[in-house]
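For this depiction, one protein chain was excluded, whereas all remaining protein chains were kept in their positions.
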Amino acid sequence: MAQLKISVGILGATGVVGQRFIQMLEAHPWFEVAWLAASDRSEGKPYSEATRWRLKTPMPVQVRDMVVSPASANGAPKVIFAALDAGIARELEPQFAAAGCAVVSNSSAFRMDPSVPLVIPEVNPDHLALLEQQCWRKQSGGYIVTNPNCSAIGLVVALAPLYRQFGIESIFVTTMQAVSGAGYPGVASLDILGNVIPYIAKEEEKMEEETRKLLGKLNGGSVVDAGFRMTAHCNRVAVEDGHTESVSIKLNQPAEREAIIEALTGFKSIPHELGCPSAPEQAIAYESAADRPQPRFDVDRGNGMTVSVGRLRPCGVLDWKFTVLSHNTIRGAAGAALLNAELLRVQGYLS
Amino acid sequence: MAQLKISVGILGATGVVGQRFIQMLEAHPWFEVAWLAASDRSEGKPYSEATRWRLKTPMPVQVRDMVVSPASANGAPKVIFAALDAGIARELEPQFAAAGCAVVSNSSAFRMDPSVPLVIPEVNPDHLALLEQQCWRKQSGGYIVTNPNCSAIGLVVALAPLYRQFGIESIFVTTMQAVSGAGYPGVASLDILGNVIPYIAKEEEKMEEETRKLLGKLNGGSVVDAGFRMTAHCNRVAVEDGHTESVSIKLNQPAEREAIIEALTGFKSIPHELGCPSAPEQAIAYESAADRPQPRFDVDRGNGMTVSVGRLRPCGVLDWKFTVLSHNTIRGAAGAALLNAELLRVQGYLS
Amino acid sequence: MAQLKISVGILGATGVVGQRFIQMLEAHPWFEVAWLAASDRSEGKPYSEATRWRLKTPMPVQVRDMVVSPASANGAPKVIFAALDAGIARELEPQFAAAGCAVVSNSSAFRMDPSVPLVIPEVNPDHLALLEQQCWRKQSGGYIVTNPNCSAIGLVVALAPLYRQFGIESIFVTTMQAVSGAGYPGVASLDILGNVIPYIAKEEEKMEEETRKLLGKLNGGSVVDAGFRMTAHCNRVAVEDGHTESVSIKLNQPAEREAIIEALTGFKSIPHELGCPSAPEQAIAYESAADRPQPRFDVDRGNGMTVSVGRLRPCGVLDWKFTVLSHNTIRGAAGAALLNAELLRVQGYLS
Partner (left out) sequence: MAQLKISVGILGATGVVGQRFIQMLEAHPWFEVAWLAASDRSEGKPYSEATRWRLKTPMPVQVRDMVVSPASANGAPKVIFAALDAGIARELEPQFAAAGCAVVSNSSAFRMDPSVPLVIPEVNPDHLALLEQQCWRKQSGGYIVTNPNCSAIGLVVALAPLYRQFGIESIFVTTMQAVSGAGYPGVASLDILGNVIPYIAKEEEKMEEETRKLLGKLNGGSVVDAGFRMTAHCNRVAVEDGHTESVSIKLNQPAEREAIIEALTGFKSIPHELGCPSAPEQAIAYESAADRPQPRFDVDRGNGMTVSVGRLRPCGVLDWKFTVLSHNTIRGAAGAALLNAELLRVQGYLS
């Protein structure tokens, strides 16, 4: 007998990340989209009218005629994927949590809140325990769980096995980020055609603080940030999807090149082992060609959920340097949140 | 009475850098193009037939009908601008030097040779003295002088005033390099449209060793390399002209932000003071807008000879981080060599 | 003794075309910018604060501290360059004309109004006479003069000499238009990177009707549209500046290839002969290379005011086919209006 699917809602359903949620949920074995909400402008319209669909696969049939709801917890399902701008998220997400919803958020609004888990299922699934600290959880059962910024997640997946096995003392990262990371309409074509923009507002701060929390240790009811030194340079380039990052690290204990590659490729995908359907078999793929990974060829690996690493070589300032690539709207946004929701389910938080 | 101009020749006249030489020499007050040489394929043809002109300004009238000479020192002028691939340069440049020519080379072939000056006129004009060590100089009067790689030059111009004033202990740099740096046809469009290539063959090695030599000290008859630690990550992006670089540095002595900006903007342009016509008034421009410099807007500053710096801010691993931009085929190639030739003339090496 | 310059104002001074006006007027021998107006948001701020400057040359010093005025004719100069969206132009331009201003407009709002001259100085300078029909002209002396859409102007300049000499029966044109034609922020990068958009709202209609009016005959107090058949296909491509157009035409009387090229290159630039400073010496340049004109190389010809034509060859459906290229924000917008103002001055309409 087929199991009943869990009804989910999407807050911010018409944006770039909202559309990715709908795309990734189209044939999901556990979840089914039952409710879509967006700004007042869209409210009351069928989704197909409210949305300028921006993905290469067609809009799923089941959402075309779904009427866009107001962004209120009244009548919303108990599992909510949130793809809102930080300002709006700050206001709306607590309302849904207070109403008893599991809010699985892609927004930056509450990521650094001490009682909000900032989770990558392969990296720090134990941080989910934080949500028991949330007042909403205690009152209504609702809570907020977040995933990191699109530029932090690829980096942290790549760093996690090295951090565990060798320890990390310092991290240097320069990003070359895709335009889809800025949403739609986002970056004007006049700003990026044939150009590099060496600045993304607040991105460097987010990368640095989120990396420390993600690799931090759960201790009692709170996370103690990881203690390494870190610096990020964030740039925007004329790429559609895929953030490429040049990374240097200093380890706490020396490691051979082969040991590092082994640590990367041997990195166990916990959510895959737990049976999460969106978890890639391989969390990290190591590309051995001298000029890889590249967005063009590697961004869709593992349905966009695998992080690619390549060019591991000694660094003249720290110990090792390498290149990291990950899909910013899948692994770095909708796929990240979806995997969090799957983890929540297998760990009993969605019942 | 108008002074007679010095006749110059161009080796590799049909390539991207060769064309830039011709463009920049079109109305030069001191030099005039009298001889053009290129590969066998072009020999004997009028320049306009031998060349697929790739610049936005029209091919100068005076070279259109100039017949392309064989690449031999016989009959060549005594001042030669060389824009050859390293392999060919290694063979040809010594022949011209042996024949008494001043070879002002943009090639990497002899940059690291202990007796060959690797010079940026604003940075290390005194290194020219090295050329007295060259056997050719002693025998025929000829010699080879080189300028650095297009990715090193912008960085080193930006570092020079800081190195002098505060000392530098460590340098971290990630480049996002324009396609024109690879010559023509160079990078295939299928490789770079909507993509980043995290690899440029031998580029990181060149950046690191050239930076050390350029900022090194002339001591007796040789250069003692600068002693900092350095690491470079080199990437290719979909930009036509202009290398953008994310840089972090650790200084030997602490410096305030204002002091650093003052050092940058106050950096004296020695060749400008010496009256070199291609020297920019300002070697370095500091851009105060949060999202600058950008190739789109800043690459042509100072006729492509000014290096732009911006986004100076504290670095979480080293001391300070900032962005550097320079024009790779002007400041980083033809303009660099031309300025070297101008320096040679004002210092009496062309007489 | 230096002549006093005519004070001019710019409506819509902060947009892409407004900035081009300021750039082109920076060192203009006849006009000087004395007044800048923009939307309420900008009002009262210094121009340098109100504007995100988007051009490669720096913001002219004389406008940096100029305070942005409200968009009202009170206190405005008597010559106004207008770079407004059509909706706003429809409301504001008549107010300025009624107040006695010469409104030199780049907007589409009144182009097809029977009493408003739609003028390209090389093509139909006599159409200026239309402005005597305007009610404002009769009452206050003010009037509106317009230039065509950026996609129409290059085409019409190229067609004008052929139309006059041979007559034209049919015109087929497909455009590949630059993103700057849509203003800023305009086209989202996610829409155009690696893409073609086969649609620009109302563009085909404008091209067709404006071409007929521009090549029409002044008869008594009105313009009789040119009688050819015409069809336009308008596409957006990933080019920054420069509209490329594939054109086929059927002539009224047969013409040899050489005669057509002669008609194009021999096309007399009336405004140049009249001494208009922005008029290119050559209104049309014929490019003989098989693969030209191209935006990359040819868009800035004649300071962006020369229209480039190439690839003239027989057409299998009509008579001849060729490629036209023109700079859309210079020849197709700010430069077009400026040249109109210069024509107005030499013909005594600005006194």
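Chains: A, B and C, in written order; residue numbering restarts at 1 for each.
FYI, a contact is a pair of C-beta atoms (placed from the backbone, for glycine too) under 8 Å apart; a residue touches a chain by one contact, two chains touch by 3 or more.
Keep in mind that this is a model prediction, so the values were computed, not measured.
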Candidates B:Thr51, B:Ser107, B:Ser180 or B:Gln282 - the one touching the absent chain: B:Ser180
Identified contact with the non-displayed chain, of B:Leu4, B:Ala27, B:Val61 or B:Leu190: B:Leu190
Residue in contact with the excluded chain [from C:Asn252, C:Thr265 or C:Gln294]: C:Gln294
Residues in chain C touching the chain absent from view: 170-172, 174, 176, 191, 194-199, 208, 229-233, 235, 237-240, 244, 246, 248, 290-296, 310-311, 315-318, 321, 323
Residue numbers in chain B that touch the chain omitted from display: 16, 54, 179-180, 184-194, 238-240
Contact set of chain A toward the excluded chain (per top definition): 55-56, 193-194, 296-297, 300
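Just so it is clear, only the chains that are shown with their structure count from here on.
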Whole-Å gap between the CA centroids of chain A and chain C: 47
Between chain B and chain A, distance of the C-alpha-averaged centres to the nearest whole Å: 42
Chain B and chain C: spacing of chain centres that average the CA atoms, whole Å: 41
Multi-chain contact residues (two or more partners), chain C: 193-194
